[in-house]
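Before we start, here is the structure in question, set down as structure tokens.
Omission of a single protein chain aside, the complex is shown with its protein chains in their original locations.
Read from first to last, the chains carry the letters A and B; within each, the first residue is number 1.
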Amino acid sequence: MSSSTPQYLARHWPAFAGVLVLLAAPLAITYWDQPFYLDVLMRLMILAIAASSLNLILGYGGMISLGHSVYIGIGAYAVGIPAYYDQYSGVLQLLLALGGAGIFALVTGLICLRTRGAYFIMITLAFAQMMYFTFVSIEEYGGDDGLVIYARSDFGGLFDVENSIRLYYLVAACLLLTLLLVHRIVNSHFGMVIRGAKSNEPRMRAVGFPTFRYRLACYVISGMLCGLAGWLMGNFTGFISPEMMDWTRSGELIAMVILGGSGTLLGPTIGAAVFIGMETVLAEVTVYWHLYLGLLLILVAKFGRGGLGGLWQRIRGVR
Amino acid sequence: MKLRIAVLSIVAALLALPAAAADKVKIGFVTTLTTGAAVIGKDMQDAVNLAVEDIGGKMGGLDVEVIFGDDGFKPETGKQVTDKLVKSDDVDFVAGYIWSHVLLASQKSVLGAGKFLISSNAGPSQLAGKLCNKNFFSTSWQNDQTPMAMGEVLNQRGIKKLYVMSPNYAAGKNMVAGVERTFKGEIVGKDMTKWGKDAQLDFSAELAKAGASGADAIFVFYPGKAGGAFVKQYEQAGLTGKLPLYTVFTIDSIALPKLQKAKMKAVLGSLNTQFWGPDLDTPQNHQFVSGFKKKYGRYPSFYAAQSYDSVFLIKSAVEAVGGNLADMDGMRAAMEKADFPSVRGAFRYGKNHFPIQNFYLRQVVEDGDGNWTTSVVSTVLKDHQDSYVGECKI
Partner (left out) sequence: MDSTLLVIQILNGLQLGVLLFLLAAGLTLVFGIMDFINLAHGSFYMVGAFFCATLTLWLDSFLLALLLTLPLTFVVGMVVELLVVRHLYQEDHLQQILATFGLILVADTLVHIIWGPEGLTFALPEILNGQVTVLPGILFPVYRILIISVGLLIAVGLYIVVTQTRVGMLIRAGASNRRMVEALGVDIRYLFTLVFGAGAVMAGLAGLMIAPITEASIGMGNEILIVAFVVIVIGGVGSIKGAFLGALLVGLIDTLGRSFLDDMLKLVLSNQAAETSAPAISAMLIYILMAAILYFRPQGLFPPKGR
């Protein structure tokens, strides 16, 4: 635990290298005039935030949610709906995104957390589907067709995210903050209870922890973090449709988390990177790229316990 | 030292990249190449490839390169590939788009970057009205127009009570709005069913309702594979003869071979409206239909016809400016004239850049070789302009 700075750096050099690459990327992209790759990286980081938020409940808390993409939708509609009424205030939109996601998580969490295992998976799916169909039915906000968002969030003169490179750094900052937050939560007293409740809830309760409340709090935090990802997504794509809340999107988030390594800090980010990387590279080569992604997922499930992150740790002999 | 040279040469090569591509016309073409709707995308892709072949791969002295993008039947994915075409491939024109919602989600990426956007199929009301843009052109129609023609046909045939079914998305809503605009009788029932990659395909509940509604006829819009599924169930539900079927964009050369294979005779003789038909008598249409049949061994669909036209529209623009692709104003002025051989014959553009064109009544028939196809019966609307042009402020 109490390793000195150089040792710490030596042990975690890939993480630091990753941060450096992310920060320097816009320079290279501008230099070679390939703005498309800025988009790729932004999508990657936004999905990494969403996957990290899912990891908090799934990886550390053992709560497998098949409805997590609903929070991306809530966050994005928190940009789209005010924009529809010409309200572009970034503060308002951000508050709506976090508040909406938090309230939705609180209300559904009260019901979902009564169930276990497969039942939990299905009831989170049920609530996500209800939200999905609700937005499908609201004609005013485009229904199935979605909403086009004509301008990004406005923070006065403070910070202009209409410029894609600034938005990029905002996204990068949010990702780093999310990772830091997850790290702090997991290693706190609170996180210990959450992880304890994953492996043996009756014991944690017997010791005197009100595990339900702890798990609910964790569920709400996770929802709000994903709402943040949704807020960024809405700003980034400039378009929002109920499709973003579809259960296959939640399935993809789960796949990212497990692929990268559930219950590890950087696993979800690695998973998101592999997903986006394969999509960007393979989809160029063949329309059948899903075949290779599918095979990779099967192989990782079979051989790669702990996902790619775990594999990496084993290779380096670090635990 | 060697390493340094290698690195330098790589850097030099990378730096040289953007400068290399300028003497080519680059066209991005976004359509659906995966999911069940890929059958439509394939038809469009085939037509584009045929058109490029027919013009010898040249426009105004420049080579033509077409880059296809797959929208996966999803607005978000469509927007992503559009972004890639605009930003990474730096195309001069973006064309294609089957689906209205995909086009609506993607249009900002193209028009915001100051490039030309050519819709080869989708014609949402927004782009004809409020969102119309000087750099947007359609080689198809505004969604409402074809069902408006059908509404006229229903009036002529004395239909008083109508049942309406359509998928619940942008174009579906436009289709229903279109038929409601011209149909003078009463609409006794309406079902908007789930659409998208997991669209509803079993219509038993809706068909039972339609049968019991007391309607004289049923009006339907189900593009792509849903059309075939609908017609089959329509026949199985015993509605043939009881509730005559009137369709738009449902029974086309994509559905017909499958229906013929499945011996769904109910569809023979059924009526639909369209701006075009494979037997329409224009020189360009003869060349297109016979070329398509020769190369691919099947009838082209209207999607293919519009895609074929898109290439010729672009060609007319590039040739008008002598290959100077920087001359946006010159190319726009050329396209506004619609001065190219269209498969539908001569037409004009309205100020929102949607065609002002004829709409025909067509009937499903068996051709000389025993294949099922559609044949033009009569002209329903002459030189028809869409209803949203007034909202367009160019």
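Just so we're on the same page, a residue touches a chain if its C-beta (ideal position, glycine included) is under 8 Å from a C-beta of that chain, and two chains touch if they have at least 3 such contacts.
Everything quoted here is computed from the prediction, not taken from an experiment.
Summary of contacts with the chain left out: across B:K26, B:K79, B:K225 or B:K315, the touching residue is B:K225. For the chain missing from the display, the contacting residue among A:L96, A:L125 or A:L170 is A:L125, taking the whole complex into account.
Among B:A262, B:A326, B:A346 or B:I394, the one in contact with the hidden chain is B:A262. Taking the complete complex into account, residues 33-39, 41-42, 168, 190-194, 197-198, 201-202, 204-206, 208-209, 212, 225, 228-229, 232-233, 235-238, 254, 258-259, 261-264 of subunit B touch the chain not shown.
One chain is missing from the display, and on subunit A it is touched by residues 58, 64, 111, 114-119, 121-123, 125-127, 129-130, 133-134, 136-137, 139, 247-248, 251, 254-255, 258-259, 262, 287-288, 290-291, 293-298, 300-302, 305.
By our rule, only the chains that are shown with their structure count from here on.
Between the CA-based centres of subunit A and subunit B the separation comes to 37 Å, rounded to the whole angstrom.
Note for the complex: subunit B touches subunit A at residues 14-15, 17-18, 33-34, 70, 74-76, 79-80, 83-84, 87-88, 100-101, 104-105, 107-108, 168-170, 195-196. The residues of subunit A lying in touch with subunit B in their complex are 32-37, 39, 43, 136, 143-146, 148, 150, 237-239, 241, 243-244, 283, 287.
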